[in-house]
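Let's turn to subunit A:
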Amino acid sequence: MRTFMQFLLFMVLAIAVIVLAILLGDMGAWYFAWLVGTAMIVLIAAAGGVLLDTQDEHAAARRAAASADAR
Partner candidate 1 sequence: MHDIHVVDLSRLQFALTALYHYLFVPLTLGMSFLLAAMETVYVTTGREIYKKITQFWSKLFLINFALGVATGLTMEFEFGTNWSFYSSFVGDIFGAPLAIEGLMAFFMESTFVGLMVFGWGRLRRGQHLAVTYLVALGSNLSALWILIANSFMQAPTGAHFNPVTMRMELTSLSDLIFSHDAQAKFVHTSIAGYVTAAIFVAGVSAWYLLKNRHTELARRSFRMAVLFGALATVGVITLGDALGFVGAQAQPTKLAAMEGLWKTEPAPMPFNLVAFPSQQEHVNRGAIQVPYVLSLLVTHSLTGSVPGFDQLEQQATARIRDGIPAVAALQTLSAKPNDADALAQFQAHEKDLGYGFLLQRYAPDVTAATDAEVADAARDAIPQVAPVFWSFRVMVVLGLAMLAYFVMAVIYTMRNRVERKRWFLKLAVWMIPVPFLANEAGWLVAELGRQPWTVYGMLPTWMSASTHSVGYMAFSLIGFVTLYTVFIAIEMYLMVRTIRRGPDDDHAGVIPHDRLHADRLAGYAEG
Partner candidate 2 sequence: METYAALQVLWWLLLGVLLSGLAVMVGMDMGVGTILRYVGRNDGERRVALNIIGPHWDGNQVWFILGGGAVFAAFPLIYATAFSGFYVVMLLLLWSMILRPLGFEYRSKLPSAGWRNAWDWALFVSGLVPMVVFGAAIGNLFHGVPFQFSWNLTSTYTGSFLGLLNPFAILCGLLSASLSVFMGAAMVMNGAKDAIFERARTLARIGAALAIVLFAIGGFWVHGMGGYVLTAGPGAGVPQTPLQQSVALADGAWLANFDAHPALWLLPAAGFAGMLLGLLAASARRSHLAWWLGALGWLGVIGTAGVALFPFLLPSSSVPAQSLTVWNASSSQHTLLWMSGFAAVFVPLVLWYTSWAFYVMRGKLDVADVVADEHAY
């Protein structure tokens, strides 16, 4: 039941977003672009931070493996 209610809620939200996006895309294409673009810029910046942590871990693992090989 709880899952179903959540499903309903999110479906309603999704449809509202679609309707709003269609309207906004029609009347104010640049505004719509700003909305989508800002979300994208924020998320890519966030992903860049996460990627840096992953890169660090990989580098550390590689160093550890290299030093293990050397021994």
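The working rule: a contact is a pair of C-beta atoms (placed from the backbone, for glycine too) under 8 Å apart; a residue touches a chain by one contact, two chains touch by 3 or more; residues count from 1.
On the choice of candidates, all candidates are chains of the complex that A comes from, given by their letters.
Keep in mind it's a predicted model, so treat the numbers as computed, not measured.
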Pick from 1 or 2: which one touches subunit A in this complex?
1
Contact set on subunit A toward candidate 1 in their complex
27-31, 33-34, 37-38, 40-46, 48-53, 55-56, 59
